[in-house]
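All protein chains of the complex are present and in place, except for one that has been dropped.
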Amino acid sequence: MSTLQTFRNAARTLAAAAAVAAAVLPTFASAGPTLDRIKERGVIKVGVGTTPGFFAPDSAGKWQGFFIDYGRALSIAVFGSPDKVEFTSSSPQQRLPALQAGEFDVLLSGVTVTITRAFKLGFHFGPTIFYDGQAILARKDLGVKSASELDGATIGVQSGTTGELNIADFFRKTGKAFSPVTIEDTSEFLAALESGRVDAITQDSSDLVGKLQQLKKPDDYVLLPERLSKEPLAPAIVAGDDRWLEIVNWTVYATIQAEEWGITSKNVDTFLTSQDPAIQRFLGVDPSLAQDIGLDPKWAYNIIKTVGNYGEIYERNLAPLGWERGYNQLWTKGGLLYAPPFR
Amino acid sequence: MRRRSGKTAVTFLPENVTDRAVRPQQRGPWAALVAWWGPRPFAQIAVLLGLAALLLWFGHNAAAALHRAGISPGFAFLGRTANFQIGEAPIAFQAGDTYLRAIAVGLLNTLKAALAGCLSATILGVALGVLSLTRSRFVRALVRSYIEVIRNTPLLLQLFFWIALAHALPGPRQAPAALGVVLSNRGIFVPALTAPEGWALPLAGVGLALISAILGNRILARSIGRGSALVWILAVLAAGSVAISSGVTLDLPHLQGFNIRGGASLSPEFAALVFGLTIKFAASIAEIVRAGILSVPQGQREAARALGLNEAQILRLVVLPQALRVIVPLITSNFLDLAKDSSLAVAIGFPDLVSILNTTANTTGQAIEAVFIMTVTFLAINLSVAALMNRYNTRVALRGQGRGAGR
């Protein structure tokens, strides 16, 4: 084969390779801020998990749950309709990298706000929508009343959560020993407790209450009083789109403020005639506020009308599983929920 | 690649097809390299460059993405403290040790599970393979249905089943104990030997007894033509008395606090994982063994029978050694698969390498490094197992050929 021909072949191969490469490479989407991306796409991508009450598919294949309702509220705030939202389940290990990669516009999967996540991993957090704390669910037949009596116990931990670190910290602090069994799969996690493979399991208390309902004999277990950690669960977004952050913030605040005013999905229409100027601004009867912030005047009205206020969302999704409101109560009733003024 | 016209010289052929066509004219390292590199040198370089460019582009993007996320790539995190606890560690580990140590624990756990799995899968697989050739129709059908059920359902589901079974054992307080063995959902506990005054003296004693027994038997074999079990009994007695006199005691498992203490234990997760791997891979090993046995010509067995060997002897001395030649290369790839599949431990809570790297990636954000370590480690395990098995294979094959040539 002559050298010239070899060169010609080489050039041809190279050109073909380049053509293939160009065809295979995915097309570029706009790399702009999150909100532009959402509007261009026409749908909000939300990362969720699978925990009963928070997010779980029903028999018809529709997502239901506390965080799911907030996803729908965001869809109303941006598009005026609760259906312009796409939920994707993501395991605890993958959700943060996936958010970083831009796979989701917002993570509503019960992410704990921590300083590392805010500084180092480059996330912004919306308002806390669920105040939680890590707790221990122990078998009653151990006869323990508090976590400090669990010296030498075997404790189930679910992998990929802050729980793994908190429980280790707790036992180091108290100078007690424990042996962990780290399990990824939720059903295996529960089976370990039920069978007595572990003496206790540790998780966010809200999660434990939900898990308690899945056990065959819920009365055989006791939730120990200690909270090993603070777990404020909040929506997380990637830093760099302030307007999107504000929409997330004020969507949450709207549900809290509505509960404070006693506005529910059922009675919201009666408030349209309210003489309170704050409520008039809130519901868009007086459109001045909405014009200032550039949202649809009816955005808060639509959210309350469709999804309901904080209390309704809580009652609908979490109360059936036996959750108490606890800290997740309005500040006026001794809880931590507090919305800044809508002005 | 474009299709070439019919007139062009034949290139890109399967090796054995074209070996004869290759005629290196000159000698020397450059010529050898050119001959090795083969036809269409520039096209090959273009392909390699294209791939390199693709990888570079990928790496560049990844670096940019990591920068945006504020993660500095590199392995510095290995020296940082890992604030989680590991349930099962062959070497001491506690929260506050380094990530490197945590990963080492994971690696040891993986090796432990893979080794135990390979060993027991081989034993069960060979037994089943032999059983699948017995005369009893029913036993054959039973072995067959075992193999079909196991091979046609996902391993992940099987592991879920085995861990559920392990959990179904009674708790430590109700666990049945017999002969010092406790079966509980906290693990399978067996009596273990402990040496409070150190292992040096007893081990030396046992070693000495072993060596003298082997030597003694050799001498016996030379003088009277066969070894004697008596030598071994004496050696065991001697070793036992040395061990007991140097402070070795039997540690029986017993209930203490919430848990069973003492003895040696297999955790339920480890037991379920090894059990699951054993059951799964024994099924495919049984198939291989069966094929291997069938590959030995019928005449050999008849000849052996004519020589007066009994069935067990025929199997052990005639059939299996020859069948091994067929079996070993196939079993090797089964071992490799088993080692890889031990990574499913992550689903049932055994802290293997993958599970620990998973936690590491999650707490440090160093996902690329974690997957890199995972890949390199498994590559190393695989290559060394493959190398070992290849050596064994050569030995088996050579021995067989040597015998054949001698005839």
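Letters A and B mark the chains in the order given here, with residues in each chain numbered from 1 onward.
As a convention for this text, contacts are C-beta pairs under 8 Å (C-beta built on N, C-alpha and C of every residue); 3 or more make two chains touch, one makes a residue touch a chain.
Rule of thumb we're sticking to: contacts and distances are computed from a predicted model.
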"biotin carboxylase", "Urea transport system permease protein", "Formate dehydrogenase subunit beta" or "Amino acid ABC transporter membrane protein 2 (PAAT family)" - which is the UniProt name of the missing chain | "Amino acid ABC transporter membrane protein 2 (PAAT family)"
In the full complex, the chain left out is in contact with A, B
Which of these, B:119, B:149, B:230 or B:303, touches the one chain of the complex that we don't see?
-> B:149
Candidates A:81, A:214 or A:332 - the one touching the absent chain = A:214
For the chain that got dropped from the picture, name the residues of chain B it touches.
-> 3-8, 10-22, 36-41, 44-45, 47-48, 51, 58-59, 61-62, 64-66, 68, 133-140, 142, 148-149, 151-157, 160-161, 164, 294, 298, 301, 310-311, 314-315, 336, 340-341, 343-344, 346-347, 354, 358, 361, 367-368, 370-371, 374-375, 378-379, 381-383
Which chain A residues would touch the chain omitted from the figure, given the whole complex?
-> 26-32, 37, 43, 45, 50-53, 56-64, 86-91, 94, 97-98, 101-103, 185-187, 190-191, 213-216, 320-321
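Everything that follows uses one rule, which is that only the chains that are shown with their structure count from here on.
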What is the distance, in whole Å, between the centres of chain A and chain B, each centre taken as the mean of its C-alpha atoms?
-> 41
Please name which positions on chain B make contact with chain A in the complex.
-> 1-2, 8-9, 39-43, 45-47, 50, 54, 65, 68-71, 83-87, 95-96, 160, 163-164, 166-172, 185-186, 257-259, 267-269, 346-349, 351, 355, 358-359, 361-363, 365, 367
Any idea which chain A residues touch chain B in the complex?
-> 1, 6-7, 9-10, 12-14, 16-18, 21, 92-93, 96-97, 100-101, 119-122, 142, 151-154, 159-160, 164-165, 167-169, 171-172, 178-185, 187-189, 191-192, 194-197, 199
